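Here the complex is missing one protein chain, while the rest keep their positions.
On to subunit A.
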Amino acid sequence: MQELKTEPTPAEIRAQKPYEAWGLSQREYDYISQKLIGRLPNYTETGLFAVMWSEHCSYKDSKPILRKFWNDGSRVIQGPGEGAGVLDIGDDQAVVFKAESHNHPSFVEPFEGAATGVGGIIRDIFSMGAKPIASLDSLRFGELDKPKNRYLLTECVAGIAAYGNCIGIPTVGGEIGFDAVYDGNPLVNVMCVGLMDQADLKRGRATGTGNSIIYVGAKTGRDGIHGATFASNEFSDEKAADRSAVQVGDPFMEKLLTDACLEIIHDHSEILMGIQDMGAAGLVSSSAEMASKAKSGVTMNLDLVPQREPGMSAYEIMLSESQERMLLCVKKGEEQTVLDIFARYDLDAVVVGHVTDERQYRLYQHGKLVTDVPVTSLVDDVVERKQPSKKPARLENVQSAQTPIVQQPAETLKALLAQPTIASKRAVFKQYDSQVQANTAVTPGSDAAVVRVRHTKKALAMTTDCNARYIYLDPYVGGQIAVSEAARNIVASGGIPIGITDCLNFGSPNDPESYWELDQSVQGIAQACERFDTPVISGNVSMYNETDGHSIYPTPMIGMVGLIEDVAQITTQSFKTAGDAVYLVGTTGDDFAGSELQKLRGQITPIGQLNFNLDAEAANQRLVQQAIRQGLLQSAHDLSEGGLGVALAEALFEYQLGFEGKTALTNSQLFSETQSRFIVSVQPKDQAEFEALAGKQAVLLGRTTDQDVVQLVTADGQLTASSSELKATFGGALGCLMK
């Protein structure tokens, strides 16, 4: 093979080692040359290996841990390994979902970074054959007193809004948290949910010797080259100039691409053998993975690839992460049908290659063979690395958290409601179109968002959750809690949790403590998932979340979907009318480790020990589920950050109600974050039935009133506040901090 003159020869590559800067280690390079291909790779091939062997594409560091996830379960149609996971929801329908992180690009270029995060995950959903019906965003930023963080928040939100609103998929939920550890390393995790008929299921396979490989969508440009490698390295301020690794999105193009691909899937399923998004590592990862999964080979002619600019090298074409592109495998002889449909949408669609039976990955450019390596060497032969792992020193001899003294609970409540992590996110959510498609039954702001399934009685509840302060204190228990809180949100909305996706945002896998945290939290998540029958059906790992050697809290974001069998059971967090009885489900202890109150009182880095019991969690969830099924609950709200005080206040705001009651808890316990609790409201006529069902699991707190007063007598004091003032504090805080 002859190399392009401007590119170094294989021998020069061996001498100059450019691959090290691309993330490929010397050992890996030697292994590839000596064991896998039996010669020195040329420039293009070296680039392909570098991206395909990056953690972002190969999961080589995390795979030994990810195997501990539980992904069985009776509903699973497709688990991890494809564009997205698929679960059976009855009536021959399925729900498809996945979450993905776009952390590094969102720091460098927040608007486009966040926007293309939305775009990428949407393609994963429709590539399975599903219509995207909702998306959620889980965001983390540094504290808003720094102008840079305000800028990142404002621009990320604008990017999500610009892309999501245009494409016509409702952004129905998500969460936003703030902590100084995310300075210089914000998290942008996007989850997309799709709905499909099971008969339409498609996978990313290049099957059938002689079948055509068709490139579809936007032209390939020089943007995003080495984006996957970029995401597999620690970040530094110097690299912030590395904008060429960030892509630019075009939601209009994506809308056309979605509609055209879904039309082919619905109307010409029999000729579409496989379809996959060109995501991280673009054309190389999609084509190589499609061949790997089908145990076939592919040959492509790069001269045929639609290109945005002249003179692109094979290396650039293959590694480009230009957005809004898909790769299809279509039955030989039937190509024109597919090309005609894309022409109707004014989209580029070109036959660029074909499937072979040799399991070889071959690329031609300008009439020359520029890549000729086994498919397996790019995908299957990546050497997994079980990294050294070590329990962090901070987790030895843990001090217990002090119980904060609360003398004026009303003042404490107001201060908590104004914390940006707790305060209303409406200033953000109202910039997202949450209602397009006209199926949104519960809009952002309640425990979980709910989207009904048109022409059925069903609805889907969805939520994202992770309290990283807990994970920092105990990755295993914190992982269990993240899943449990997500499940509580689903249950409080009237649903049955059916599965999860995740974005595992961690520090460098080369740091034994980070690796240990990943391992522990995955095990905690896995155990809780098995307990709640919520298999992990898809997910994404984002490591190297470190900037200038400073790591984020481990943040394994859980995205959960629940099935609501009858829309009549949809429940929201708000109390509905005056005179209803309010109960607290679950017992309350002095749990201040990692709490918002602890942070408010100046303990910025969380300390203390978490208490958590999966059995109690499951029992309380069952009670709320049963009570909703029996029609006994007017509202249900899970208790999380800020504890009972915050949850009680939040439930009053929508219908502008007051509250009067008495509790055996202390002032400080009003803000304890003991897990596994709900606050529910019950009409007087249903109280006896509810109490009989609940037994000792629930205790009466008081009643809603039509007065503008919240009054709760505690064991050592009394909380008295104006309901409307609390609402104003809660509603206005984030908007003020963003200015």
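By definition in this document, contacts are C-beta pairs under 8 Å (C-beta built on N, C-alpha and C of every residue); 3 or more make two chains touch, one makes a residue touch a chain; residues count from 1.
The criterion applied here is as follows: contacts and distances are computed from a predicted model.
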Of "Secreted protein", "Phosphoribosylformylglycinamidine synthase subunit PurQ", "Peptide/nickel transport system permease protein" or "Cytochrome c family protein", the UniProt protein name belonging to the chain not shown is "Phosphoribosylformylglycinamidine synthase subunit PurQ"
Out of A:Ile121, A:Leu256 or A:Ala698, which touches the unshown chain?
A:Leu256
Options A:Leu304, A:Val350 or A:Val567, residue touching the unrepresented chain
A:Val567
Which residue from A:Ala161, A:Met543 or A:Ala698 sits in contact with the chain not drawn here?
A:Ala161
List the residues of subunit A that touch the chain left out of this view.
158, 161, 165-168, 250-253, 255-256, 345-346, 429-441, 443, 452, 454-455, 567, 570
